[in-house]
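Excluded from the complex is one protein chain; the other protein chains are retained at their positions.
In order of appearance the chains are A and B, and numbering begins at 1 in each one.
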Amino acid sequence: MNDHLSQLEPIDVTLQVNGTPVDVSVPAHRTLLDALRDDAGFKGSKKCCADGECGACSVFLDGTLVNSCLVLAVETEGSDVTTIEGLSVDGLSDLQQEFLKAGAVQCGVCIPGQVVAAEDLLRTNPHATATEIRDAMSGNLCRCAGYERIVAAIQAAAETRVTIS
Amino acid sequence: MSGHGKPDDQITLGSAVGESVLRYGGADRVSGAQQYLSDLEFPDTAHVAFTTIESGCAQINSIDTSAAEQLPGIVAIVSADDLPNAKRFGISHQDRPLLATDTVNFHGEPVVAVVAESTEIARLAADLIEVDFTPLPGVYDLDSALADDARLVQEPDVRPGDPLNHSNVLETAEYAWGDVAADEPSAHVIVEDTYNFPMVNHFTIEPGGVIARPYEETGVEVHSPIQHPFLLQRILASIHDLPLNKVRVVAPDPGGGFGGKQTPRYEPLMAHLAMRTQRTCRLVLSLEENFQLMRRSGCRIHARTGFAADGSIVFHQMDVDFHIGAYADVAPRIMAKGSYVGAGPYRIPSVTVDARAVLTNTTPSCAFRGFGAPQVGWATESQIDAGARALGMDGLEIRRKNLVDAGEAFIRGDHEATADGHWHESLEKAAELLEWDTPKPPNRGRGIAVGIKPGATSGLSQSLVRLLYDGSAIVYAGTSDMGQGARTLWKQILSDELGVALEQITIISGDTESVPFDLQTSASRSTVFMGGAVLMACEDIRRRVLELYAEVTDVDPDTLDHRPGTIMTPAGTVPLVEAAQTALGKLRGEFVGQGTNRLRGKSGHPLGGDAAFYEFNATAIEVEVDPDTGEVLLVRHATVGDVGKELNPIQVRSQDEGAAIMGLGHSLMEQVMLDDNGCIRNLGALDYRIPTYNDVAVDMLSASIENEDGPGPYGCKGISEGALLCTAGAVGAAVADAIGVPIRDLPLTAERIWKAMQARDSATADN
Partner (left out) sequence: MVQYRRPDTLSEALSVLERAGDNGRVLVGGTDLLIGVRRRPLSPLVLVDVKGATDLPPAIEVHDDGVRVGPTATMSALVATDEVQRWFPALVAAANVVGSVAIRNRATLVGNICNASPACDTAPALLVHDATVTIRSTAGERQVSIDEFFLGPGQTACGPAELVTAIDLPRPPAGHRSAFQRLTRRRGVDLATVSAAAGLTADGLATIALGAVAPTPVKAVAPGPIDATDPAAVRELAEQLTEIATPISDVRASEEYRRAMTTVLTERAITAAADAATPGA
């Protein structure tokens, strides 16, 4: 019986979340998503499929877009994680505002992941076409299916950013 | 119409309705601050996990919990044996047990509930519990459920006194008018076929869950992302023998509902566990568990339709079997309501619809956007196109011929229903958007279809509005905001009706302790019903302000009047807020208005009453089919709804596109697949596919017809299901047009289309 319990023995992990050091103590199998939500209190990242299919848990891990449900918390020792909360420290970002204006937000559970993935897209491909946006975003499911509205929001934010820079 | 949302401060006071006001609660949703069920935290929480078995139908022989009991941190382990006096529950039929009792009746039905100090311990314990079971010959499809020797999904004593309780038919519905036998000879062409609509999952991005807590000594407080908090309150009170005031239901905004979160499932059990352990008990579902909680009813329709030489429909006959699952939930009503509009919005002299709700050992089906209408509509729309093909007409022409005009009956007989809109306008607009008459490149096909769905038929919605002294306001409205944006509309209505700035309005919902009764959030009813209640509450406030203003200023109330946002006096208009302040005086205070909007049902009506409105939609689709693989590319998808009035254009568009894309799911790719033991083969996101960004049409077009002819505020109608009603019909017709042969079973997977092309080619070769 105690065999089963050994998996629950916690391991200490220190990482940075949105620029702040965070210490968590987690069993080996706990995902970064669960650790962020349940141990570190960052509940903005959402859990739906837990298989890396829906993108609701998207975060930046050392600057790279990942599905936090497919990363173990113990793998992130010393890493720098940015969650949706980290994208709106000084109020809503341009992208978040465009999501609202475009009518892209319905129930909202997929939206944090959509915003993170869209932010990654705008950073890596500032001039993305509608087709490229659809391709890059197709790992983020929306069942209310605001897809068309989200594409419009990303295009609007991209236009503004390109104009400004 | 504005195509882009506007911040509150860019809207002129008094003209919020009709503008794309940004959604209420939007900022929290884009920043991750919105608290859904799984984001709620309570002190001293215990965690719940279920033990299930890998079988869709089995006799439970014994349960060994010994290994699980030895784990540290176990609070309770509960199976049906521990609940000897537990009642079954349900909406129309009290057939669902708290935990599987003697038998497991569908894959994933919980057998044991473990309450533990952590989610990990609970899961571990649930997995260590061994259930010894004997597989039974379950019925997993319509044919096996309807066979003479079929095993009964429900023992007859679950439905005592029911004449059908020795069969797997739970309920039936029959609609008929005219005389098919008499009209049949005038048919020039008769088409007859069988159509299948798959079981599909809601796939809400929030899988769901329940948190239950002891409340006021003997009571219980249940947090659930439920669409109908008051229904849940009623059922919890009834099953646990509690007065309503001892049952508090708190409903955080559902993370997607689509009908899937209307009815109680695990809440009664969770309430029991909380009362039994006197702990806060938390259950957060996985997506796999969500698949075992809700689905759309599958459906098989046999249809026979006669057409005159000019394309007029002469008669239409349907036998409709809904494949509803192991417990009733609201499936009998889905069967009744979906088949009520089974003959579509057409002028048909003779119709018979015979429908059955058939129990099977599968996930209990429940409400899902369209409420039975998409299933039956798939067959009827396909039959109309079959008639058109036989007569050498096109899909637009035959619908122009048969679609009813405003005010004309499309359901005849004792409970006639007439068109409450100018539906031809939607049809023409959809055809125009698709450029229906332009030439088509090779491998392309076009289809057009229409759909109708009856709105709510009865029920009460109440709202309270408090106009505070400083001109801000609080609205209490029980509608669940699951994405449709109801609260945004209440804000718009209130702003215009009371002359209160949008940013000074707060909406309270989702708590039976503080919010007055609302029957439910379903059937696209809320804008009409609750919107009307909010409007009435505002008028009530204006009357009260007027009365007190008259008294305080010592004028004859008969010389005063009120209009949205203002009190009219002989000396001129006074803004309502100013009049309210004058009326309240130095000691201040507030005005409370009440709105009560009740639609009374009609006894004897098969739906319990006339629909308050009909949702009508026309969808036109152009596809390109890969002739070698059968893959479908959606070239253009145009959806047009008859909405009455767009209270918030961007929200209407968002709902319309969303419904249209959801419709593509069951049309092209979605289906719950079972193995021989009734277990779901594609459980979870890896092998149950829903549309992604890349599965939407290259051109996705959405438009509305606005004639301000609805029963809701400002002439609006409900709008959030329309664009899904006839997606399948339009896609099906487009694919048939592209490949030259129709396909009658959904979804239209590439493989199915390829097989149809193979059959077509071998038939050609044979000739």
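We take it that a contact is a pair of C-beta atoms (placed from the backbone, for glycine too) under 8 Å apart; a residue touches a chain by one contact, two chains touch by 3 or more.
Note that the coordinates shown come from a computational prediction; the quantities given were computed from them, not determined experimentally.
The hidden chain, counted over the whole complex, makes contact with A, B. Screening B:61, B:92 or B:694 for touch with the missing chain picks out B:694.
Of the candidate positions B:669, B:700, B:716 or B:743, contact with the unshown chain belongs to B:669. Between the chain not shown and the residues A:17, A:35, A:48 or A:66, the one that touches is A:66. Within chain B, the residues in touch with the undisplayed chain are 123-124, 127-128, 628-629, 631, 633, 668-669, 673, 681-682, 686-687, 689, 691-695, 749-751, 754-755.
Contact residues of chain A toward the unshown chain are 3-4, 6-7, 11, 27-29, 31, 50-53, 55, 58, 64-67, 69-72, 74-75, 77, 117, 120-121, 136, 138-140.
Here, only the chains that are shown with their structure count from here on.
For the pair chain A and chain B, the distance between mean C-alpha positions equals 29 Å. For chain B in complex with chain A, the residues that touch the partner chain are 4-7, 20, 22-23, 25-36, 38-39, 67, 70-72, 118-121, 124, 128, 202-207, 253-258, 286-287, 482-485, 650-651, 653-655, 657-662, 684-686, 690-694, 696, 700. Residues 1, 4-5, 8, 27, 37-38, 42-51, 53-54, 56, 83-85, 87-88, 92, 96-97, 99-112, 115, 133-135, 137-151 of chain A are the ones that touch chain B when the two sit in their complex.
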